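Mind looking over this structure? Questions follow.
A selection of the complex's chains, in situ.
Chain lettering (A, B and C) follows the sequence in which the chains are written, and residue indices restart at 1 in each chain.
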């Protein structure tokens, strides 16, 4: 009996790959859920950036809220030269952010169909294997009904699977603990779920990352602390990389 | 006075059978409730897989969310060769997962009637004695009204009883503790209820399984820890199997 | 001054009669509220069964959810030969359980009137003095409005009083502590309220029974632990029966 196993795509961030036990499941989407400022966008940028830089894998970043120019500036503070990659044709933005003058009439249900066509086009033009959607929360606020959220999210992950890309889909949550997604269904629909936390303990904040679920693969469980380092990005702290940096017993 | 007792169907997982005090009540359904990633699908797959492998009992797996090809891949990571069983005719999928292109119009109440016909057909074709429905939560999100959930769940368990199969019906819950089912009625309708938990304690996760109720039979009570082992599946830890593995007092 | 006191009907379960300070108030109904699997049906079966066996009092069991054949099987696991009693004419079921094929159209308000007629008929045919209704929760889920629940419950207890029977009416609650009835009014309408709990403490379950209120009579207060013993049923643990079983001080 020889069964085909699910492949992994290393992210490029050593600590994170350790927690993921190798990387994201190739060809599948991962939901990245977190409160405001928890680091969702930073992680999404870094996943694509490192793909281009370290693995020659191109990226498409679909943004629902921040404008591409803002994302470029924010990424610059992490040392990521997105503009440069855009010029090289290894990175493309799909801009689905809200433009008051242009999108004035947009109150009804969001037209995901048209957007997914634009996404498909960008992925094919760039030849992308990594994709980020940041954040579907901006769109899902419109839906009262969990059934609609469920269906639309399924539609999105379905297209991403069809495109054969490995994707990060960010989503919002209002509190650090309790229900994962805002509508209480997001975490069930997706194959893989990561949670970013920025918890207030006493008077200090503590950032952690956790793999809540990854269907069909092994992974580390529980919360792992991380920091966001200027000119670098997210650095996940695991026993392994702590060990690497610590002086070995012999040296003492 | 000689009274006919309810029979048990061993699952094939030793720890679990110990907790169940013999196995699932034969010919009845068991509700398996748990949060996202708690192991519902793994347990459902394993129940059917072990039935085929160890007891020559065939299985039908009705899936509401994950596609059969995904389930095959995920099962492969647990060492379960589903495709092989499908070829042998001992396993069949009923695919009720959402296909955006095909099911576009599906927003109203779910048509359980048609689906149950397909299920009946599959069970009869395969000659199945074990059945899994994973997960009714995907469908029940649509219902606002607990009365409808109650009635539909009853309709499902009614058919399963009529088919004479022993079944696992998985259902979603958003939090590890408190109310069992999402609508607060699921646990009353079903004869048997198991709860899978994946609780965050300090910064680590702890998986447990518990028999909340099993009508008309004895069972162990309380939470029992378990792990999901690559190439094996769920391993429930009870004093019994701990004792088996621990060195005996004499040996020390 | 000589005032007529409320009479008691011993249940047949020694521990429970001790907690009730004699038994249920004769000719009145008692609400039995508990979570799924807390033992409501077991206690209701046992109350009727012991009445037939020990006091020559006949019983009618009105079931809203489980089918009579299931109840017979479940009762058998407790050593109760219901079928035998049915044959002797000392026990009768009124089957108000849901039959999908038959009751398809039933979504509007439940027709309690017709059902109560059937109940009256059964009580008179059998000559019953003990009655169980299990569980009104299955029907009350339909009502959004607490006023309707209040009125219907009053209608039920009114008929039961008129019939002169001593009755147990079971009802659902979603959590072990807090509000007694699902609609927050059930416990006010009824003369007597018992609560069954199956609380999760650390990782183990603990079953208790408590008399929340019994109008016009004395009773023990607080929670008393109980167990469900195969081939026996509910055994309530009180200091008294503990004392009986424990070796006396002299013997040591």
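Just so we're on the same page, a residue touches a chain if its C-beta (ideal position, glycine included) is under 8 Å from a C-beta of that chain, and two chains touch if they have at least 3 such contacts.
In this text, all values refer to a predicted model and were calculated from it rather than measured experimentally.
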item: Oligomeric state of the whole complex, in copies, if 3 are shown; value: 6
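We adopt the following convention: only the chains that are shown with their structure count from here on.
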item: Cα superposition angle of subunit B on its copy subunit C, in degrees to the nearest 5; value: 60
item: Chain ID, smallest distance between chain and overall C-alpha centroids; value: B
item: Where subunit B and subunit C are represented by their mean Cα positions, the distance between them in whole Å; value: 31
item: Multi-partner residues of subunit A (each touching 2 or more other chains); value: none
item: Contacting residues of subunit C [partner subunit B, same complex]; value: 35-37, 41, 65-66, 70, 73-77, 79-81, 84, 98-100, 107, 135, 137-138, 141-142, 172, 174-175, 182, 200, 203-205, 230
item: Subunit B contact footprint on subunit A (complex, rising order); value: 1, 3-6, 146-148, 150-151, 154-155, 158-159, 177-180, 184-185, 187-189, 191, 193, 208, 212-218, 221-223
